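Complex shown without one protein chain; remaining protein chains in place.
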């Protein structure tokens, strides 16, 4: 199978390599001339046989994905398939599918998990779309997913949008898991009684109820930088956590843990908190409690 | 009625004045010679008629209250009454009551709310103890509480401990209320659309569902220091919030709002968050996401 | 001043009365023939002098408000003013303003707080829009708001949308306040020590830091139905709380208290919680812990 891969960043470049290692032909396109295989999207499309093309788009969600999908809608044709493997918002999928369908182009949305480790371990895949299309692209999914039973590492979660929806929820869970470990880490570190914090977390990686891949990574980070002395407590968020809480609100599903994890990230990035200034001001007003002057 | 008042800090000194204004005799004792009326607790006790003494203790909770109660247990006698009006932990009350009971001294625990405004407005009072004792001290309670219907501003909440338990819960609620206003303030301030943040909060002080005394105080603070520019976002907590959440845990009562308000204060005082460093480290490990170096 | 009032439900009917009591002429329209003053929107518009009309729309937000604004855009004309006083989403305001502006019709968004008590106490008002338009309608605002200083109970918060944005935040705060009192109530009720729960909350209504109008109402409810025996623990939410948390997410503002209050309402309406079934299943899997069979 010949795959066109658009976007050769951290994720895309690794995926190109993994698909190639599985024996498929991959033509990659990126705006960066140093990494691209072809000069343009048009060249990418021209390199593949019409009606059998599979183009995997792996670019930032939102405006850039929109733009690539729009351009490919004009270049691909009847029988071709476009897969959006980026972290697109699931509600963007149906408009993309409908736009492409008008020209006979199939659409699959694919949530891809595994980060920089996917090249070696394989990527967890959640896809949405028409079953016939999914079946046609299965060789690519099989190349990307971890070896072993297909059901562990791949799912056809539902119609268009279900892949990105699942990935969004996956990332929401990820926020909660990370914060749970982080709170536990702080509780170990804050207590004089525990003299081997790193060793305790490392011990947890085998046999315990809390063992996981994220825990392995945290232990690795603590091994590289004990006490995390070199790292700031500033944590970015990349959209899926926000979408997950938005969705919880829309569905009236209580999500106290995922939202708490999200808010902790917001707070981590505030130089100062207007809310806590207000609380400090209030305490001063009613109780005459001392406040710290602003620095 | 002649009242002995131990502890003439911010609260105690004001209470002495309010009781005196109501026509009662008050003898105050404080370790600070500049503010005390007598030289020692023994002098305070000696100044009052045996068997009719009412001593109101208004000192920091914990070790200092313990010490004062212990000393007064040796000085007071049959028929006298000791009132602990500080923010003592409610579980400290029964041991104090039992110690005093052995010498025939009555005990009442009194939660006092109102802060620096109590001198003018009166103090909200929640008391625990024997009904007969409460009745005997009622003239003092009537002097301290706000004018008007006694049931608005005073309650005999239950047996020994019920006064401080009620005050603890009152303060837990207070944490939640303050945080709710503070989050709303930040949401106004963060939005360019609202050009008059202070005016909006001031408008809320009359007619709206959210009007309250705390809101009046926040508006006053914003009037004195628009944007709260002079105040740091560092917020102390004084124990009752912690006890309230401990109690919620003990009673298996969900308290998501009060605990969130408490944790926001903890976070406000952290120079850096070990937990968020861990989350940042994790993101770097699995996704190769950039981290900020520690400052 | 002659005001047209569209929507004579619980809020609208009371507002009609309050404006009339202030000496203004009000013509009301409602689809319900039993309460309306005129037979149609067209009749309402015809009853007022062209170019000086002020029409206050007080109907459910979303589709119904859209429909009424659209119809009035065709009936009103140059110099008239439409005020949306309902709980519209603030992002709906600008489209409405632009639609009306094409025909020379002014638009003001007004957040209105006070509930069923507004008729008697006056309504807290937060408005957005052009300053000149706001000035023209001030007699109506003055009629509706509580007596006394205009700045306490009324604010011109900013341009179009700022009124509804402020009302949204007001309601988000309201969620947090209510939940804080509710948690405190439960902590009193759960503790045998407190023998007079209703009395304790009533005592808090004067002199204390937590006194507020909402507390007065809770005490009133407890007076009417001690122990709240007649009421179910099922709590609706009406949109503004959700929008507030959505906005917090959009602005990256931590809102742990308001979101916790929202999620508590969601949970209150779940017959069963899929999430907690999953937790129960997990405990059984790893620990062999007993689970309750589904009823």
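A few comments on the model shown:
In order of appearance the chains are A, B and C, and numbering begins at 1 in each one.
The working rule: a residue touches a chain if its C-beta (ideal position, glycine included) is under 8 Å from a C-beta of that chain, and two chains touch if they have at least 3 such contacts.
All of these numbers come straight from a predicted model, not from anything done at the bench.
Considering the whole complex, the hidden chain is in touch with A, B, C. Touch with the chain omitted from the figure is made, among C:83, C:110, C:182 or C:249, by C:182.
From the set B:100, B:125, B:255 or B:281, the residue in touch with the chain omitted from the display is B:255, counting the whole complex.
Residues of chain A that touch the chain left out of the display are 90, 113-115, 118, 121-126, 128, 145-146, 148, 151-159, 161-162, 165-166, 169-177, 179-181, 183-184, 186-188, 190-191, 193-196, 199-200, 202-215, 244, 247-248, 251, 253-258, 260-261, 263-264.
For chain B, the residues touching the absent chain in the complete assembly are 209, 237, 242, 245-246, 248-250, 252-256, 259-260, 262-264, 266-267, 269-270, 273, 275, 286.
Interface residues of chain C with the unshown chain, by the touch rule above, are 10, 115-117, 178-179, 181-183, 185-186, 189-190, 213-214, 217-218, 220-222, 225, 228-236, 256, 260, 264-265, 267-268, 272-289, 291-295.
Criterion: only the chains that are shown with their structure count from here on.
The greatest centre-to-centre distance from chain B, using averaged C-alpha positions, is reached by A. When every chain is represented by the mean of its C-alpha atoms, the one lying closest to the mean of all protein C-alpha atoms is C.
Centre-to-centre separation of chain A and chain C, using mean CA positions: 38 Å. Taking each chain's centre as the average of its CA atoms, chain A and chain B sit 47 Å apart.
For the pair chain B and chain C, the distance between mean C-alpha positions equals 33 Å. Of all residues in chain A, those that touch two or more other chains are 256, 260, 264, 267, 273, 275, 286.
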